[in-house]
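Note that one protein chain is taken out, while the other chains of the complex remain in position.
Letters A and B mark the chains in the order given here, with residues in each chain numbered from 1 onward.
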Amino acid sequence: MTENRHQKLGLSDEEVLDMYRTMLLARRIDERMWLLNRSGKIPFVISCQGQEAAQVGASYALDREQDYVAPYYRDMGVVLSFGMTAKDLMLSGFAKAEDPNSGGRQMPGHFGQKSNRIITGSSPVTTQVPHAVGFALAAKMEKKNFVSLVTLGEGSSNQGDFHEGLNFAGVHKLPVIVMVENNKYAISVPLEKQLACEKVSDRAVGYGMPGYTVDGNDPLAVYEAVKGAADRARSGEGPTLIETVSYRLTPHSSDDDDRTYREREEVEEAKKKDALVTFKAYLQEVGVLTEEKDKELEEEMKSLINEATDYAEEAPYAEAESALKYVYAEDE
Amino acid sequence: MPVMSYIQAVTQALHEEMERDEKVFVLGEDVGKRGGVFRATDGLYDKFGEARVIDTPLAESAIAGVGIGAAMYGMRPVAEMQFADFIMPAVNQIISEAAKTRYRSNNDWNVPMTIRAPYGGGVHGALYHSQSVEAVFANQPGLKIVMPSTPYDVKGLLKAAIRDDDPVLFFEHKRAYRLIKGEVPEDDYTLPIGKADVKREGSDITVITYGLCVHFALQAAEKLAEEGIDAHILDLRTVYPLDQEAIIEAAKKTGKVLLITEDNKEGSIIGEVSAIVSENCLFDLDAPVKRLAGPDVPSMPYSPPMEKYFMMNPDKVEKAMRDLAEF
Partner (left out) sequence: MAKEKINMPQLGESVTEGTISSWLVSVGDTVEKYDPIAEVMTDKVNAEVPSSFSGKIVELVAEEGETIEVGNLICYIETEGSSEATEEASASEKPETPVEKDGVGSSDDEDQPMKKRYSPAVMRMAQENDIDLNQVQGSGRGGRITRKDIEKIIASGDLPKADEAPKPKEQVQETQPAKETKEVPAPQAAKQTSGPQPTANEGDIEIPVTGVRKAIAQNMVKSKTEIPHAWMMVEVDVTNLVEYRNSVKEDFKQKEGFSLTFFSFFVKAVAQALKEYPQLNSTWAGDKIIQRKAINLNIAVAKENELFVPVIKDADDKSIKGLAKDITDLATKARNGKLTNDDMQGGTFTVNNTGSFGSVQSMGVINHPQAAILQVESIVKKPVYMNGMFAARDMVNLCLSLDHRVLDGLVAGNFLARVKEILETMTKENTSVY
């Protein structure tokens, strides 16, 4: 008999089912993006596959009505949790005018939506870390109760902005949670060529904050770690570094071929630990997800994504001349 | 009207803006207790406390990046880079992030942040305390670059920068800090960013410049007036984006245009000014557009004769102005 872990964390059956639904939605949208790319309809895909559990687990541990997130390019699970829709993501994939992230200006995966407190991001990695620290600084100055969550890859933890941002947050005890989604590869370069220390979380001590490494395939473990960090942050105890370890199940992007640098066996092995498989099994074992409910969910995803794809494909592009807009504030 | 130094005008503007708007805060290295290594933030720490006058760790990218984050939230950070030369570690944050935030988010997010930095030479600062770095940023749409010449302009433009909804780089000439004094009204006023200002009316030659060089040109103009050479002097004030209208008008006024910068010559701001003049004023030009600038060496050396050789001064300016007038 499998132990019911989510109740211990204070999560209801409905809540864990909703987490699973969001993970599934992210995965299915991502898979559709690849199909669209390979059929020549969208030029670029960058995947969340393998990291949905960490993304959704962390997001659900936050107050999704007031906290801010500074996601990185794989964080489809985060932005879906924070209110972005399948349609929004498809509009971004097709670079259409209605895309809430950028109106079709940025590549897919460059998230941002002020109404849902998703902080706009760019392609140079790790620049979002000081931004999230800045939001946390604002929370402290304005005496607001929100925290900010920033995510990044393990390769990015080598950037100066990681060091500068965490140090700043540590010195000023700011309510920010830094979550490194360690998927073992920075494009082609494996973890051991990125870090000389064993774990990314080992670095936390240098910034005067606690550092934890958790199983990134287990949304409940991530939920627990982030929940603890958020409580710490809200009570004025400062930042936390959390490393979630999982595996990147796809090539780096639609332009990458991962067969040139890693063995198929390794990928196949990782797929066995895929949270979409393991968390589903858990939910079935504890009786939250029935066979019937699962089918229903898959059907729902299919029609939702079909509808979103059709809508986005049909939607108009922004006018070419609108490329000239919004360099600076405009009177409208 | 009170007379104050250039740096006092900086302090005054910061003080007034922090008093006016609680969202305004200052962050940077040594800006708190010490009041800045140049004393630009003098008195702010005592008045507004450490929460709003933040001594940051020594890390420029974080100063910019954290400021950007706070600004995106809705604060009005004024970040200080201790020397313009040390802005380089923050270039990624400024160019990839601050400059592009509004554009990349399709007007959803913006960065109302001011970054102040002392620039310029003539202070025995050698290679890394003397540079003019504006050209590094002056092809980055989304940024505004303000470089005032007088205490009056400093106060009005710094206040405008802080109130601006987009990122503004505010470069202050460090030699002007205590050298240049002028009348500054006590009342609350702003000056428009993006507008150049005629500092002297004249009919023989047009000098277009900015920063400390404005004073060199004005001094030279007074001397030349005695020889009957009447110089028209346009102070760019904002070097990016440029006030094309004012540049064209000033160039057409005399048809003889001298452009001056303290920066290295090739790729400098005045090259762009020259392009604007040649695109728009051909049939009003009475002489080739001339550039007077620093030599194309990496930066200003420490040894006094070499520094003097590099640095702009009133004599060099006077000579170039006379030469063009006699053409």
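Remarks
As a working rule, a residue touches a chain if its C-beta (ideal position, glycine included) is under 8 Å from a C-beta of that chain, and two chains touch if they have at least 3 such contacts.
Because the structure is a prediction, the values reported are computed rather than measured.
For the chain excluded from display, the touched partners among the shown chains of the whole complex are B.
Only one of B:E201, B:E245, B:E266 or B:E279 touches the chain withheld from this view, namely B:E201.
When the omitted chain is restored, the residue from B:R52, B:K174 or B:H215 that touches it is B:K174.
Residue B:K308 is the one among B:R20, B:K47 or B:K308 that touches the chain not shown. Not every partner is drawn; the one left out touches subunit B at residues 1-2, 5, 7, 38-39, 118, 123-125, 129, 174-179, 201, 203-204, 222-223, 225-228, 254-256, 282-287, 304-305, 308-309, 313, 315-316, 318-319, 322, 326-327.
Heads up, the rule we're going with is that only the chains that are shown with their structure count from here on.
Averaged C-alpha coordinates give centres for subunit A and subunit B that are 41 Å from one another. Interface of subunit B with subunit A (complex): residues 25, 51-52, 54, 56-57, 59, 61-62, 64-75, 77, 89, 92-93, 96-97, 100-110, 141-142, 144, 164-166. Against subunit B, the residues of subunit A that register as touching in their complex are 68, 70, 99-103, 105-106, 110, 112-114, 119-120, 122-124, 127, 129-142, 148, 160-161, 163-165, 167-168, 171-172, 325-330.
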